[in-house]
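Shown next, in structure tokens, is the structure this report addresses.
Note that one protein chain is taken out, while the other chains of the complex remain in position.
Here is chain A:
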Amino acid sequence: MTFLYLFTRAPYGHSIAREALDMALASAAFDQHVSLVFAQDAIYQLLNTQDNGNTEKKPHIGVINALPLYEIENIYYLSDDCTSRNISATNLAPHAKALSATELADLMRSADRIQSF
């Protein structure tokens, strides 16, 4: 079954970003086909320059970097979010790929289960 997780939250500030990512990892661990889309503020979850110093939370980028170990290879962000937030793709986790809004729509159409967090 194809699971699509659509994330929209920044990495720190609310526990749902981290706990939902754990859910995605569990789906992959149970042999499901998993795609992750980091839309809107969730693009900050992919920043390889993020600083968790004052949050007293574990660094989010650790899980992001571990995604390929869980055989999660379909990791996406939206090109529009890069532009509107003035983020350069070179500052994002290297295994994440850009999607256009049309490509996102196609991805959503092809998924069996879509969950947004």
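Everything that follows uses one rule, which is that a residue touches a chain if its C-beta (ideal position, glycine included) is under 8 Å from a C-beta of that chain, and two chains touch if they have at least 3 such contacts; residues count from 1.
In the analysis below, contacts and distances are computed from a predicted model.
Between "ABC-type multidrug transport system ATPase subunit", "tRNA 2-thiouridine synthesizing protein D", "Heme exporter protein C" or "Methylamine utilisation protein MauE domain-containing protein", which matches the UniProt record of the unshown chain?
Options "ABC-type multidrug transport system ATPase subunit", "tRNA 2-thiouridine synthesizing protein D", "Heme exporter protein C" or "Methylamine utilisation protein MauE domain-containing protein" narrow down to "tRNA 2-thiouridine synthesizing protein D" for the missing chain.
Of the residues in chain A, which ones touch the absent chain?
1, 3, 8-9, 14-16, 19-20, 22-23, 26-27, 29-30, 32, 113, 115-117
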